[in-house]
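The complex is shown incomplete by one protein chain, all other protein chains being positioned as in the whole.
To keep things simple, chains are lettered A and B as they appear, and every chain counts its residues starting from 1.
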Amino acid sequence: MLSEKAVVEINQIKGRYHDARSSLLPALYVVQREHGWLSPDAVEAVGDLLNVPKAAVKGVSTFYSMFRHKPMGRHLIQLCTNVACMIMGAERLVDILKSRYGLEPNSTTSDGRFSLVIMECIGACGTAPAMLVDTDFYDNLTEQGIVDILENYK
Amino acid sequence: MEKFLLKNIDNPNSTDINEYISVGGYKAISKALEMKPADVIDEVKRSGLRGRGGAGFPTGMKWSFAAADPKKPKFILCNADEGEPGTFKDRPILEKNPHLLIEGMIISGYALQAEYGYIYLRGEYPRAKDILKDAIKQAHDKGYLGDNILGKGIRFHLHVHQGAGAYICGEETALIESLEGRRGQPRIKPPFPVNEGFLSKPTVVNNVETLANIPYIMEIGAEAYSKIGSPDCPGPKLYSISGHVKNPGVYELPMGTTLRDIIYAHCGGIRDNKKLKAVIPGGISTPILSPDKIDCPMDFVNMPKHGSMLGSGAVMVFDETVDLAKVCLRAMKFFEHESCGKCTPCREGVGWMRAILERICNGSGNEKDIELLTEVSKNIIGKTFCPLGDSAASVVQSFIKNFRQEFEQHISKEASKEIKAAA
Partner (left out) sequence: MITVTINGKKITLEKPVTILKAAEIAGIKIPTLCHHDMLEPYGGCRLCLVEIEKMPRLQTACTQHVTDGMVVWTETEKVVEARKGVLEFLLINHPLDCPYCDKAGECNLQDLVVKYGPATGRFAEGKRTHPESYDDPIIVRNMERCILCTRCVRMCDKVQGASAISITNRSSKSFVEPFSGGRYDCEYCGNCLTVCPVGAIMSRLHKHAYRPWLIEKEVDTVCSFCGVGCSLTLQVRGNSIVRAVPKPGKGLNKGLLCNRGRFGYDYVGSTDRLDSPLIRKDGKLERATWSEAFSYIANRLKKIKETYGSNSVAGIASGRCTNEDNYVFQKFMRVVLGTNNIDSVAGFAYAPAQKFFESIFGQGVTANPMHGIANSDGIFVIGGDPTSVNPVLGLQVRAAHQKGVPVITSGYMQGLKMFSSKSLIPNPFTETALLASLLTGLMKERPFCGLNSAFEKIIRDIQPVEIKEAEEICGITSKDISYAIDTLSVMTNPSIIIGRDILQRAEGHTNLLLLAALIYLLNGRIYLLSELPNEQGLVDMGCLPDTLPGGRPVTVDIFRKRYEEFFGVEIPSRSGLSLMEMIDAAHANKIKAMYVMGEDVVSNVPNTKHIKDALSELDLLVVQDIFMTETANLADVVLPSLAWAEKEGSYTNLERRMQMLRKAVDGKGMDDWQAIAEISRMLGFDMDYKDSGDIISEIAKVSPLHKDISYKDMEDGECMWPYKGEPLRHGMSIEGIENSKFEIRNLKFEKYVRPERKKIYIGIDNPLFHAESLSRNSAALHSIAPEAYVRISKVLARELSIANGDYVTIATNSGSIELSAQIDSDLPENIVLIPNNFDGKGVFTVMNWKMNTVIKSPVMDFTEVLVRKATHVFKEATIKN
């Protein structure tokens, strides 16, 4: 289930810690990067590799909001709407994503291009509103600006 | 004041180790390695440095507890989970001055005789992860990390460990749980992490900014350091200001600068010439203040006297256009989302408060709801496992206390009529 590359990387990560279980979060990231999400098979495979019971792995992966448990679009928009971003217009941006791309929070566009996840503060309050697209960071967003940025993501 | 924490961050090469060294970096390590570990701890104690994550615990004292515990190995963990809404003060250090943090951690490791350090970095900072990893590699290549630091036979290994989106992991025992590959639920204290932390070994958890202060203390000495800022809370402080000010951003100022100075002297006052309506001084978990309170010095000792807390020093400024009831609601949505779910009052009560606020904000609240909100918050405060639920309830109480009219204006006369009719 896990690619050889992933197994090698995870085994390397294990070397950073005294206990194999400490590499669980990094291992889940490795697998999520490869597959785009964590399927039940992936969760079980990580558990087998690290000798952690699969139910425990599932309990851990679902605790953290940045692990995805269903397939995502090609690009993940992570938009913050917490207080600082909210008072600087983030909710309006949510509306634009809806009207422009038909995108709702926790859903994927029908063409599989974008998924949207609402974030709880990404540390850009002084340059709000802000978002991450995949691992790219954008702040000082405007209603036009956000569209311009997203046009680059196919 | 002369910048130390944010020194040189405007330089596009600031993350390069050679650039850092050229402006005086990695000198503090050599100084520290010439002292005995116990003396380094003593220096930090005498400096009066208090934790910058929000709790304000004297750093030197925390270190001495861990140092006194005989168990090995020991660990120094950097809490880079900066998740408190409004807070973005650690990000400039992580993304633009990583070597300052690394140097601080190496010195801490030496003082504690901890050979392993981890930077628990929030998952929402992907850029910082790459920058830190590069910086660590540079430091390793130059002999500042590894099995034989500067040829002195000292070992220190540093790794970045990414979180995955859980604010609660900013709490030190939840952070340790997360580092152990578990759900981020806080642990029962005692035992405290300094005695039984990561893998049940003595562990010190310090905030990014706290550790970034360590090289400063080594360089100028405890005496000089203690003279900066307030007498009980010395040192420089990074304040992150957001909201309706002209110049939001991160400012390195002496600890104890007043809110008024921060808003008006440094951030240029309210934008668009609007009026100040309210301020949250230390991040979303701190009680909200009305404009008449802004002359308070922003430090650990004075803020509680004025009805709030320094917290992370994250100042959120609201002008007259803001609906504070909606801010309170959004805050509760945040706390509900981030609650770990372990204890009953937080898990159930915060969601209840959010639901009541939702009704109030969408016009279906009634006059009994504010009382109900207060009653529910009272059943949460002082009853929770950790400060998260506690803060949520205190925040609601502070909003009601200082800005009751914001809620009252939402309360529908129609809904109240219905209740009266039904009674």
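Criterion: contacts are C-beta pairs under 8 Å (C-beta built on N, C-alpha and C of every residue); 3 or more make two chains touch, one makes a residue touch a chain.
These figures come from a predicted structure and were not determined experimentally.
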The complex has one chain that is not drawn here; which of the drawn chains does it touch?
A, B
Among the options B:Leu49, B:Ile106, B:Cys340 or B:Val396, the absent chain makes contact with B:Cys340
Contacting the left-out chain in the complete assembly, out of A:Thr62, A:Ser110 or A:Thr142
A:Thr62
Out of A:Lys54, A:Arg74, A:Lys98 or A:Arg113, only one touches the absent chain, namely A:Lys54
Provide the residue numbers of subunit B that touch the chain removed from this figure.
166, 183, 188, 336-345, 347-352, 355-356, 359, 372, 375, 378-380, 382-385
Sites on subunit A contacted by the missing partner chain, in the whole complex:
40, 44, 48, 51, 53-56, 58-59, 62-63
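The rule is short, and it goes like this: only the chains that are shown with their structure count from here on.
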Let me have the rounded angstrom distance from the C-alpha centre of subunit A over to the C-alpha centre of subunit B, please.
23
Seen from subunit B, its contact residues with subunit A in the complex are 73, 82-88, 90-91, 116, 122-127, 159, 161-167, 178-184, 199, 240-244, 248-250, 280, 284, 314, 316, 318, 322, 326-327, 330-331, 334, 337-338, 340
Enumerate the contact residues on subunit A facing subunit B in the complex.
16, 18-19, 21-26, 28-29, 50, 52, 59-60, 63-67, 78, 81-84, 86-88, 119-128, 132, 135, 137
